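The complex appears here minus one protein chain, its other protein chains still in place.
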Amino acid sequence: MRFVPQLFPEGEHFGLLAEYDSPGALVRACEHVRDAGYRKWDAHSPFPIHGIETAMGLGRSRLPYVALIFGLGGALGGMALQIWANAIAYPMVISGKPMFNWQPYVPITFECGVLLASLATVFGMFAFNKLPMLFHPLFGVEHFAKATDDGFFISVEAWDPKFDARATGELLSSTGARRVHLVRRREDAAP
Amino acid sequence: MTNVIDNVSHEPVAGRAPLILGAPDFHAITEAVAQPAERATPLAWWLFFLPSLGMLGILGLAVAWLVWEGIGIWGLNQPVGWAFDITNFVFWIGIGHAGTLISAVLFLFRQKWRTSINRAAEAMTIFAVMCALLFPGIHIGRPWVAYWMAPLPNQMGTWPGFRSPLLWDFFAVSTYGTVSALFWYVGLIPDLATLRDRATTRMRRYTYGLFALGWRGSARNWQHYETAYLILAGLATPLVLSVHSIVSMDFAVAQLPGWHTTIFPPYFVAGAIYSGFAMVVTLMVITRKALGLEHILTRFHFDRMARIMLVTGSIVGYAYAMEFFIAWFSQNPYEQFTFVNRAFGPYWWAYWTMITCNVLSPQVFWCKRARTSLAIHFVVSIFVNIGMWFERFVIIVTSLHRDFLPSSWGMFYPTTWDILLLIGSFGLFFTMFCLFVRFLPVVAAAEVKSVLPAADPHHATGQRATPAMAGRLAPEGAH
Partner (left out) sequence: MSHDRAVAVDPAQHRGKAFGRLTGVGGALAVAGVGASVALAGGTPQFYFSWLVAYLFFLSIALGGLFFVLVLAVSRAGWGVSLRRVVENVMATLPVFAVLFVPIWLGRHELYAWARPEEVAKSALLRGKAPFLNEDFWFVRAILYFVAWSALATFFSTQSQKQDETGDERISARMRGIAPVGIILFALSTTFCSIDWMMSLEPEWYSTMYGVYFFSGAVIAIFSFVILLVQFAYTQGALRGVVTTEHLHDVGKLLFGFTIFWAYIAFSQYFLIWYGNIPEETVYYMKRQVGSWQSVGMLLAYGHFLLPFFFLMPRAAKRSSALLVIAAVWQLFMHFLDLHWAIMPVLHPESARPGFVDLAAFSAVGGVFLAAIGWVSSRRALVPLGDPRLPEALSFENV
């Protein structure tokens, strides 16, 4: 029984890795891979490339909803905490103000909302991106280190239904890849 | 860098001046940013680090003596019950605001030049918040019960008073510190991955690798990452407004003339950003030289920072004038006296130091040659740092020392320990900054790459900009 979702394809190979010369070449290649109907694939670049989400056929991130829900929750929670603490649990008159009043609770309500929304944004982003992921088969490919420097890559994973080492490799080559590399599942255990 | 061209002498009307000089390719940016964190520690670094560490030692001594002996070692007493401690707190928290302005507000306004300075400015924010949090922490007299400020059930069954502005401060500043740290860390992840992939020793690879979380520049990740960045910017913008507004409310909800005035929130925010930019300029003038980043942190960037200082300095000047005018307009004798006393009372020198440094000194930035001269930048930024410290001193001390009842008027004189604590807080700040400069990428390499002309997928020549292209003053925007 498997409790942890499977992260990488079974079998000897992880997939194919193709390297491109420029952001423009990468975006054009992505359009081809998208049109060919692949689903389990990704592009890699040292910085976000404008327009690549459309070229890859990705929808918009749902992160804003996560942030909104947690932000509202934080704000309501913050307000409730203050009213409960200062008007119910430990009522105390300060500068002649009434027990129930919203005005002095606004600052902390706002801060709690922002705090929860920010935490949700960052940890939600980690969750959507499946980070931290300290091991990944691509780290075994030596020239993949360029993905954080000046390299532009497409990786197609072997468990994509359309994956075929030969046909997919040809597709990638035909999109102008500088080189295409078959990635083993475990070339080298080091991160 | 070879092929350095000037990006300030002529600003094209159509198109934009290049942000990064010398038309480097992506790899050159990686090299320029990563090398300072990878090379052997240069001697010059020790020249900055050791004195900072010495000042940090002074801080340790001053805090230890304070905890041992008590608040009585400071010069504050009736009627001036708040003095250096809260001045330093407001000063440091204000310094932090420029980092958030650069990383969040300028991001929302699509100011691409921010990419060269945002990393260092955000780091500065975090260190400034650390310095700021120190002061309320030690000022409560019994720092070991500082946890009473948090809404935790405690042995006495009491709760913090949520109607107190000091508690709003606690929430605002700790939220601000947390969000700033998150923002900074999220921005660092791609660059930590770069350092991991370039690491030559196992130790560095594992350390940077651990904090890079396995980042591999995936476009699917970038999409969520950019969304997260945008949301954080959207949250940090009202947050930064709220933090100094809440700090201003420490004073403005009171009834004391000089403290109680409605313009305080936006006026404090503008002052905070102003002082923060001054500190960014002071640090960056030195850092760019020490790390050889002159082509990434160009005079164009300083020109833009000078403009922001001119704007925020003018807003601060507007607030000073408005306070004076309304004090007269109110026809309230206490209000009127407070402001006359500020300018001509026993602390006149503090007031005029403030006016000279904050209102007069940045006026040189009307002149373009001043905006693009690093020497003038350095001098003016120091002036503004001094002026903004004095602004808080003037607001706090001059309002307190002569209030409604002349029989309880008095004076405040700082003791040696007051001054040593102030010096010590600079030690903490500079020590942290030295460590940051030594071990982490000082420039957000991934973001700088994304504003290079070659990063645009529609760019004609792809990654490798031709020398002919580099010489022209028409990078992004022209294609």
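Letters A and B mark the chains in the order given here, with residues in each chain numbered from 1 onward.
Here is the rule we use: a residue touches a chain if its C-beta (ideal position, glycine included) is under 8 Å from a C-beta of that chain, and two chains touch if they have at least 3 such contacts.
Note that this is a predicted model, so its numbers are computed, not measured.
With respect to the full assembly, the chain omitted from this view is in touch with A, B. Taking the complete complex into account, B:255 is the one of B:9, B:154 or B:255 that touches the chain left out. Contact with the chain not shown here comes from a single listed residue; of B:135, B:171 or B:264, that residue is B:264. Panel shows chain A; residues 50, 68, 95-96, 103-104, 106 of it touch the chain omitted from the view.
By the touch rule set out above, chain B reaches the unshown chain at residues 13-15, 108, 226, 238, 241, 245, 249, 252-255, 260-266, 310, 314, 318-319, 322-323, 326, 329-332, 366, 456, 458, 476-479.
Simple rule for what comes next: only the chains that are shown with their structure count from here on.
Chain A contributes residues 21-27, 30, 42-53, 56, 58, 60-61, 63-64, 67, 71, 81-82, 85-86, 89-90, 92, 94-95, 97, 104-105, 107-108, 110-112, 114-115, 117-119, 121-122, 124-126, 128-129, 131-136, 138-139, 144-150, 153, 190-191 to its touches with chain B in the complex. The part of chain B that touches chain A in the complex is made up of residues 25-27, 30, 151, 157-165, 167-168, 171-172, 175, 178-179, 182-183, 185-186, 190, 193-194, 196-198, 205-206, 209-210, 213-228, 231-232, 235-236, 238-239, 242, 246, 249, 445-447, 449-450, 454-459, 462-463.
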